[in-house]
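Every protein chain of the complex appears in place save one, which is left out.
Letters A, B and C mark the chains as written, and numbering starts fresh at 1 in each.
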Amino acid sequence: MSAIRSCLIVALVFALGSLARNTLPASQDPQRRPGTQSAAPPIVGDPDKGRDLFQANCSGCHGIDAGGGDGPDIQQAPASLGDATVANIIRRGVPDTPMVGFFSIGDAGAADIVAYIRKLGSTMSSETTKGDPRKGEEIYNSSGCPACHMIAGQGGEIGPELTSIGAKRGPSNLHQRLIDPGVNLPKEGNVGDRGKWTLYLLYRAVTNDGHVTEGIRMGEDSFSIVLKDVNGNFHALYKPNLRSLEKEPLKSLMPSFKDTLSSAEMDDLVAYLVSLKGATP
Amino acid sequence: MSAIRSLAVATLILVLCGLPHSLLAASPNGKQQAGPGAQADLDVGRQAYVANCSRCHGLYATGGDGPNIQRAPITLGNDGVIKIIKNGVPGTMMTAFNLDDTQIGAIIAYIRSLGRRNEPPMPTRGDKVKGQTVYDGNGCAGCHTIDGQGGSLGPELTQIGSLRQPDMLRQTLLDPGNALPTTAPNRDRGKWVLYTIFRAVQRDGKVVEGMRVSESTFAIVLEDAKSNFHSLSKANLRSLEKEPRKTYMPSFKDTLSAAQLDDIVAYLSSLRDLSDTRNAQ
Amino acid sequence: MKASKYVLTFLIAFLTIHARSFAQNVPYVRLLHADGEPQNWLMYGGNFQSQRFSRLKQINRENVHTLRPVWIYQPPKPGMDEASPVVVDGIMYITETPSTVTALDARYGTRIWSWSPVLPEHVYTIGLHPTNRGVAILDSTVYVGTIDAHLVALDAKTGAVKWSVLVADNKRNYAIASAPRVINGKVIIGIGGGEAGVKGFLDAYDAKTGARLWRLWTIPNPGEPGSETWGPDMTGTGGATTWVTGSYDPDLNLLYWGTGNPAPDWNGKGRPGDNLYSCSLLAIDPDVGKMKWYFQYTPHDTHDWDSSQVPVLFDDNVNGKPRKLVAMANRNGFYYVLDRVTGEFLAGMPYVKQTWAKGLDAKGHPIMLENTEPSAAGQLIYPSVMGGTDWSSPSYSPETKLFYVTAHEMGAYFKEGQPKLDFSGPPNFGGGGQSALSGDDAYGAIRALDSLTGKLKWEYRLVAPAWVSTFSTAGGLVFSGSDEGNFFALDASTGKLLWQFRIDGANVRTNPITYAVDGKQYVIGIAGNDFVGFALP
Partner (left out) sequence: MKAAKFFLSLLLFCLCSPSKASAQDVPYKRLLHSDTEPQNWFMYGGDYQSKRFSFLKQITPQNVVNLRPAWIYQRSRPGEMIEDSPVVVDGIMYIVEPPSTVTALDARTGLAIWSWTPALPRVVKVDGYHATSRGVAVLDDMVYIGTIDCHLVALDRKTGAVRWSVTLGDNKINYGLTAAPMAIDGKIIIGPSGSEDGVRGFIDAYDAKTGKRLWRLYTVPDPGEPGSETWGGGQILGGAAWNKGSYDPELNLIYWGTGNPAPDYNGDGRPGDDLYTCSLLAINPDTGKVKWYFQYTPHDTHDWDGTQVPVLFNASLDGKPRKLLSVANRNGFYYVLDRVTGEFVAGVPFVKETYAKGLDAKGRPIVLPNTDPGTEPVLVYPSNNGGVDWVSPAYNPLSKTFFVNAREMGAYFAKSKLPDKPLVVGTGMVMGGRGNSYLSGDDSYGAIRALDVTTGKRKWEFKMQAPSWVAPLATASNLLFSADDEGDFFALDSNTGKVLWHFRTGGSFISSDTRSSPITYEVNGKQYVEAADGDTFIAFALP
């Protein structure tokens, strides 16, 4: 998978790319940036009707849970693109991709499907949070998080960008990652028939001359792999030159905050992260 | 230029592929719609056209950076052209123009006025039925294809009546080498002469003479009189010369009577099948 | 050494006859003896037996590491190219998405002509990609099936349309992506659309006129023999499409064609029984279009395991007796060897991890395990919907007697949904779907199987399941590709990696082939939107 990292983006690109070349009704806000909500009022659809339509028309490519199959993961599509946009993609398709237009479904049907996808995608973010975001921000800064994570253009480049993490992950999910970062690492969107691939997965590579490189997988194919080490340096390795190449599952470059943060502090930090729903600058 | 022969085709393909298919569907009813043709409109249309379209499609819509669109209103229908002007063509240089409907209507009227200029009148003299026997009796079918029947050395004539003026057809019959057909102006390359005969002398002295069907800076493919392709690397050639005005088609100046000439021109002019060949089946 | 010399001289002799004056005419007799002109790749599968084996050996174990690209061709309209090129006397015929045919100079990759159909306003392609897997050639005509289900005959010199016929109604989601199979005077074409529940059939057309000679329905009408395998209610019964090109035995005069899944895919409640003749191999008499025998790989399929894999024909001794055989590595995870005269089951075993059957009984029927049906909660089954392999073709080397297949090692949660069985209206999916396991828990491999038993001889592992056909050569090589766009050559007898090149490509679904012009052997690798010609320095 070349550029595991970019698959998510690519998936998004498919959608957005089409917008640039495909015309949509004037209800859309052209200046929209990812993460922000569409200016158009969400079309009111019936998720239950949508479920049947989805399984009939969409699940074959996008998976029965919209988590991706032959086509990309679209669980977050309504959240990141806006309902009207997704509805339009359903009806008009995405040029130059296998996503054909399901014009026969009609506006109502498309709205129903969008409603269903929203339901699928928003299972987590419907939760509520206790804790104080402002306190959480202080904890975030004092605990060294910015060294690895970037928010709105500020911070490090080792871990995932958190600018709009609140729009993507729910509180319990974030909480769990702070406790046990190595468990269920984020996954890329499912592109093609490849299943989802784990992001930030640690690898340990030993070259034939014994040189050891440990780092996060940034890109991999059957013959080469690119790792990013803890200093953020890229190492491009040719597999035939490697004595061994091992995944280090459950391991992460991120420390656990189980023992370093009180449960109150944890709630505050989670509350802060959940509040991060902004667009990238 | 790779595939010189297919340039015309290619231009067409550009249009067809580029268009949302909906526009293609408009073709049948397209013929019925007549654009507003008042002279005043035409002036407005020319202004608007020159300002917005001529840079890519040429002042007379015969193409330039973009394809030849003289026949677009006829083959796509007014609605088709309106959609294209308003929405652009996804994935091509044809972007959307926010012009008001009167402007667009005037532009289409102008294009139609150009198109008409190319709509050949039916010849007054000659009997197309007799003409067909002349066509069959003089071996034309040995080199030309009509509705899937005939040879492949010369241009297909299935639609020749709508592409060429009667007097031009007559000219070609009398002096085939003069005014060979050209491609539509393509991108920034201008038109290219089709069916140009080249004489290539290889280093070993072997001579290949044939029509250019494909040429690049380093290679050329010639089709000889027996319709065999010869793929030549220019590095292996001692000389490569155009033979302007030469053609594989004989002149019928002395072989056909004036009456016969009128008849065959009438026959050729009657070949105006614009429908997709296969849908005719 | 001697052999190679022979072949080479033979080759040169041949080329001096043909290559220069690109004859470009392909009478049936040339197709019949395709193996006799290894410099050409005359049809889908390489020959009527679909062996995808080339007798060219200029590129071999010793020198393949020096293989490098010599030209690239990029179609104007980017798309997922799945074409299997046809090469005749220095001219290559490829298809570009969705249904464009292009003739290239096979030495330099320059374009000679190109034809595209005028497609309707909306093209239905539910459950299939808007792409095309190649053309067929006979005499001076090139045949292609279009995504809107037309069969078109083009002049091989100019691309001018000779005839065009409507095979089926695309508004019912009938579509054609597969290459036609041309035999003496006939063009055989299959169709796709099983996910929309279309009723499958196979058609034969007169190569000269386009007149339809026969149509063989792959699903019986109510009351006909086989209808009892669909339960009492036959209305709306669909599927069993014929969307991958089959093989042909000229001596037995039999066509061998695989059929697709029954509809709806993931919910079989409405169609109790074996659902004949879905997920089967059909042996057909091409003169009359009648079935001689059939073999059903997956009765009552509920996992979208079409049997649309390419059946490979070869002869070998079984228990000392010479037999005419047909082998298929099936999407359901099993490798099958049948007697192609009678359809008798001879051998079969899994070639990938499969968790739905205990094995095959004496007749070759799967012995089903419990709880392998899709469920509302999702039932984990190996292989996934993609199957152990999909449409990408295997290859068979008469020299190593090995069967080379692109294997998918992946499981999926199969979920049952509510089917929408309305075959009058717009297309619908068949109630359910899958969510595949994480890519990190799956992998792909090129596997060499003993062609008689299916036993694994060697494998070469890939990071992810690939969609690339294999082909093998007399040079002792197997060529294939990865899903990440690597194109590579393995030692045909050991599976050792000998060479690889990264073409990259958003969607790698390649049908690589090999051919020769003026005594120089070329290999074509296709990834994403690039057709790349490789040759030795």
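Annotations for the structure displayed:
Here is the rule we use: a contact is a pair of C-beta atoms (placed from the backbone, for glycine too) under 8 Å apart; a residue touches a chain by one contact, two chains touch by 3 or more.
Remember, it's a predicted structure, so these values are computed and weren't measured experimentally.
Taking the complete complex into account, the chain left out of view touches A, B, C. Within the set B:R125, B:R189 or B:R238, the residue that contacts the chain not displayed is B:R189.
Of the listed residues C:Q39, C:T95, C:T110 or C:S469, the one in contact with the hidden chain in the full complex is C:T110. Summarising the interface, subunit B meets the missing chain with residues 1-3, 6-7, 10, 46-47, 50-52, 54-56, 58-59, 64-65, 88, 91, 93, 95-99, 182, 185-193, 196, 215-218, 242. Along subunit A, the points of touch with the absent chain fall at residues 2-3, 5-6, 9-10, 12-14, 16-17, 19-20, 22-24, 28, 30-34, 95-96, 150, 153-154, 157, 161, 163, 211, 218-221, 223-224, 226, 228-229, 231-236, 238, 280-281.
For subunit C, the list of residues touching the undisplayed chain reads 66, 68-78, 108-111, 485, 501-506, 527-532, 537.
The rule we apply is simple: only the chains that are shown with their structure count from here on.
If you average the CA atoms of subunit B and of subunit C, the two centres end up 38 Å from each other.
Annotation: 51 Å between the Cα-based centres of subunit A and subunit B.
For subunit A, the set of residues that touch two or more other chains comprises 96.
In subunit C, the residues that reach two or more other chains under the touch definition are 77, 122-123.
The part of subunit B that touches subunit C in the complex is made up of residues 2-3, 5-6, 9-10, 13-14, 16-17, 21-22, 24-25, 145, 148-149, 152-153, 156, 158, 213-216, 218-219, 221, 223, 226-231, 233, 276-279, 281. Interface of subunit A with subunit C (complex): residues 1-2, 52, 55-60, 63-65, 67-69, 96, 98, 100-105, 187, 190, 192-198, 201, 220-223, 240, 247. Within the complex formed with subunit A, the residues of subunit C that make contact are 77-80, 122-127, 129-130, 195, 265, 378, 384-386, 410, 415, 417-420, 425-442, 461-465, 467, 482-486, 488, 497, 500, 502, 504, 507.
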